[in-house]
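With one protein chain withheld, the remaining protein chains of the complex are depicted in position.
Going in written order, the chains are labelled A, B and C, and every chain counts its residues from 1.
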Amino acid sequence: MSFQNPVFIPGPTNMPEVLRKAVDMPTMDHRSAAFADILQPALAGVKKVLKTVAGQVFFFPATGTGAWEAAIANTLSPGDRVLACRNGMFSHRWIDLCTRFGIEVEVVEAAWGEGIDAARFEEILTADKGHAIKAVLATHNETATGVLSDVAAVRRAMDAAGHPAMLFVDGVSSVGSMDFRMDDWGVDVAITGSQKGFMLPAGLSIAGFSPKAMAAGETARLPRCFFDVRDMARTYAANGFPYTPPVGLLNGLAVSCGMLLDEGLDNVFARHARIAGGVRAAVHAWGLKLCAARPELWSNSVSAIRTPEGFNATDIVTRASSEYGMAFGTGLGEVAGKVFRIGHLGMMTDAMALSGIAVAEMVMVDLGLPVKLGSGVAAAQERYRHGAKAAQKKEAA
Amino acid sequence: MSFQNPVFIPGPTNMPEVLRKAVDMPTMDHRSAAFADILQPALAGVKKVLKTVAGQVFFFPATGTGAWEAAIANTLSPGDRVLACRNGMFSHRWIDLCTRFGIEVEVVEAAWGEGIDAARFEEILTADKGHAIKAVLATHNETATGVLSDVAAVRRAMDAAGHPAMLFVDGVSSVGSMDFRMDDWGVDVAITGSQKGFMLPAGLSIAGFSPKAMAAGETARLPRCFFDVRDMARTYAANGFPYTPPVGLLNGLAVSCGMLLDEGLDNVFARHARIAGGVRAAVHAWGLKLCAARPELWSNSVSAIRTPEGFNATDIVTRASSEYGMAFGTGLGEVAGKVFRIGHLGMMTDAMALSGIAVAEMVMVDLGLPVKLGSGVAAAQERYRHGAKAAQKKEAA
Amino acid sequence: MSFQNPVFIPGPTNMPEVLRKAVDMPTMDHRSAAFADILQPALAGVKKVLKTVAGQVFFFPATGTGAWEAAIANTLSPGDRVLACRNGMFSHRWIDLCTRFGIEVEVVEAAWGEGIDAARFEEILTADKGHAIKAVLATHNETATGVLSDVAAVRRAMDAAGHPAMLFVDGVSSVGSMDFRMDDWGVDVAITGSQKGFMLPAGLSIAGFSPKAMAAGETARLPRCFFDVRDMARTYAANGFPYTPPVGLLNGLAVSCGMLLDEGLDNVFARHARIAGGVRAAVHAWGLKLCAARPELWSNSVSAIRTPEGFNATDIVTRASSEYGMAFGTGLGEVAGKVFRIGHLGMMTDAMALSGIAVAEMVMVDLGLPVKLGSGVAAAQERYRHGAKAAQKKEAA
Partner (left out) sequence: MSFQNPVFIPGPTNMPEVLRKAVDMPTMDHRSAAFADILQPALAGVKKVLKTVAGQVFFFPATGTGAWEAAIANTLSPGDRVLACRNGMFSHRWIDLCTRFGIEVEVVEAAWGEGIDAARFEEILTADKGHAIKAVLATHNETATGVLSDVAAVRRAMDAAGHPAMLFVDGVSSVGSMDFRMDDWGVDVAITGSQKGFMLPAGLSIAGFSPKAMAAGETARLPRCFFDVRDMARTYAANGFPYTPPVGLLNGLAVSCGMLLDEGLDNVFARHARIAGGVRAAVHAWGLKLCAARPELWSNSVSAIRTPEGFNATDIVTRASSEYGMAFGTGLGEVAGKVFRIGHLGMMTDAMALSGIAVAEMVMVDLGLPVKLGSGVAAAQERYRHGAKAAQKKEAA
């Protein structure tokens, strides 16, 4: 493994040098006062990134799956009912997790490539006169299909239905890469992880809980200990942690938040949009289509690309790895073999994106797809080169 | 924070250079074939360290608390009964976790400083004719009190009672530092973490499951998803992971196992015994007593040291940190203020141990305890210097 | 500075992860026995890379300039005469260094873009009946112009002239990237550095001395101390160093040699030829010309690319840095403003090279050069994709 090439999996992302160094800490006493200097900036930083003032932030040494579990276990009781949309592998898995915890899930099935059908949610919620539905689950960015759903629309649907359910949002592959507004959207539990927009190694779950979600925890009867936010809240108040914290990752998170906020969240999102725009331009130049059904669903963190009928999209990923040492994402579940994925989130540059596009092109030509070498690259370059200041000035003149 | 001094907390331990570098990995595609080269050596290595052939090993991006939860959630059902001894903070917390999960715990209370009373266990198990007790919980090394319990004796008690309960052992602060024999002792779930004997950062739970524990999972009804060992077993078989794995920690674990096995487990244990012996010699030279009630309970990974009546032991820890930049452990729970702890596990050297002893001495003198400067150091040196080959030859001559 | 993009300067090169870790060592006692385990593999490895059996290898904590000085100072006396060809900035600087040391240099001027004129050397050496010329200086790869000269031809010229002069070769940007044969070519002093083909940070000069060069040192009267190879030879024999050695760089060098030899020098050279071939294909697709006058002079470690009359080539480098965060090399000396340079030596991959080509393209289009986006990339891809095994099989079928 040479590590010379960037990765194009949709997370874990490429890590900036400064974050690798922030994570790689010598052992320190996590019960000492020095821990506060790591914990508090991480908490404050994540609150800003999630755009929440009212919410409380919690960290678990775990992954996104653990954060899903934390959301459920801290707020619900066996037999509770939730509403969710299944439009990809990750929304599916969260539904599966709920089921394992004895939660009844009313599933709205959507084509893989579609977003959450807020109108259908509104119908169901309106019909739920007895408010049996305790929570609505929304996967903001379906990493499996590269589909960004409209969480604000889900919130509007809930409000239109006058329904008091909580709103839980999986922002694992959106937070830090695309706009996320916990308070504005009335999100009760927001979930993410260290290894996507925060550009850190995997191993840290991040969750924001609204006061309403915290209150729900008082009566929730699902068992919890490792993921118990009450223990977290209590120990954080004393600059502690309920068990041994992953200090290096927390330190990395504090530094990562600083990087994102220094760049400016809007700039970070614009950068992701620009990079993603180039990748999509390449896809179109190749004569291929995105899995995401419509432009308003296009994700700026990952593109799932459909390959022609009869072609195994996974061959692209396999060959890119074996022949060119480059990692893309395969299709998962229903779209296995039908799509391959290019992750373009985190600290990606134009140059890095172009290398990924160029390799994908070579692989597709190697495998006999009717793609012209250089075509996707040229389309992406056309997008990327406009970012240059001098050129812009020239154009303006 | 200068990081110049070693830490003497009972974990996370000081990290060898080679392990820090093994953990600090660039991003790689965890779905690629390269992941097998990390996962499989880690699994094989941990099996050797746990001394199990029959067991299966699982890794969770979590901590010891997560591993406790994994043990319970994968094997038990709400209302099940377990037997446990409370002789310190960590055994207490495991009991508390069980209670939160709706498990009834028959608690054998022991003085903090005592070990597990195997005879009492035998009485209770013998009396449990109906085999209502599904599992016996044993904390091998009580990190809070520096007490090593005799797990083999617990197994003998269970066998003498002819009781079919499973045996769950918390080896968080013993595995890799003191002898642990999963198969010989009939351990059904063995639990540990990355940040103690394995000398890695916190963030990885390690669990060994016997075939009996795996079988129990088929009917166990506690909810589980993040900690589900069936998902783990299924995905490991394909060199995968049920969610995003903490690749760097797993790579570090593979390298750590290699280090331990290259040194030889018996040599590793002897080294811990030697270092611990020096610390205990210092304690006695200071006129102080260990919290562990009897020599056969003395832990080789951590020493909890009782301070005189009326003295707040926590002052030692506070002052060592503020004035000398050195981290020791405070007393927890029932022994808070009564003991301070010196962790001496992991890749500790004689020289490092002597620096800890020397600082502890200065702090105690600063605080007015009747300790003679150099006295503990001299007692420890007397132990350590015998390790020298030339001196041994001289003695042999 | 984000460090996200690879660099395309002709050294220091991009560093493989494993070499960065090898260099980043904790302090060790360089007078201890452990130093031998670093020094000896580095010496043995470099001998293999230089392809010398008879020569002795020396390391100085310095750069290529220091190695030039070491070559001169250890073998010549004030007033000695040497023969050299000036065909670029680096050959010029070596000549300048000689002049500063009181050496008379017979300079053969060549166009910047031409190689060493071995025929002219033969004429001059044949005419030097009195053997006043003590050494012939050859810059194997002129980094400023991307010109590879034929050192074997220089040796043949010397032999044809029956001239006993020593042959000193600057292989700073060739060794480890293109074939170099110290013994076969009768090289008396071979010079290189850590930061090019060895893929390490700058800071280590590497020199190979033939027995003849060592013998010359006995009577040479130029002053020397820091660069004295006799002190080096004497201390190496005892696994020491005449002063404090740069231990991390030496350790990195030992590991680097292992990497190069494990890959196989022929494979390393073929890889460089392939990558360079793609860059040159791009240059031609852009309608531009290399500074190197003829294909047999093309360097596989760096390409200097001529831009059209009236265009300032340095603008490309400036804009690539400011707008795209990518580093190329400017033209130096006579070709300043006339060429820009793409370094493609060290652990470069196809993907990395394509990102450099793609950025160069964008910059040239931004600056109004008549270059078509994607054109150079496509030309390079056509070269690179043939490296793929499956494609090769297809072609073979």
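Brief remarks on what is shown
Rule of thumb we're sticking to: contacts are C-beta pairs under 8 Å (C-beta built on N, C-alpha and C of every residue); 3 or more make two chains touch, one makes a residue touch a chain.
These figures come from a predicted structure and were not determined experimentally.
Looking at C:79, C:102 or C:368, the residue that reaches the missing chain in the full complex is C:102. Note that of B:34, B:152 or B:378, the residue touching the chain absent from this view is B:378. Which of C:186, C:246 or C:278 touches the hidden chain is settled by the complete complex: it is C:246. By the touch criterion stated above, the residues of subunit B touching the omitted chain are 2-6, 14, 16-17, 319, 322-326, 347-352, 354-356, 358-359, 361-362, 365-367, 372-375, 377-379, 381-382, 384-385, 387-391.
Summarising the interface, subunit A meets the missing chain with residues 17, 21, 26.
Touching residues on subunit C toward the chain that is not drawn are 1, 3, 7, 9, 11-15, 20, 23-34, 60-66, 68-69, 96-97, 100-102, 193, 195, 201-203, 222-228, 242-249, 321, 327, 329-330.
The rule we apply is simple: only the chains that are shown with their structure count from here on.
Same-residue interface: subunit A and subunit B share over half of the residue numbers found at their contact. Rotation relating subunit A to subunit C, from a C-alpha superposition: 180°, rounded in steps of 5. If you average the CA atoms of subunit A and of subunit B, the two centres end up 35 Å from each other.
Of all residues in subunit B, those touching 2 or more other chains are 26, listed in ascending order.
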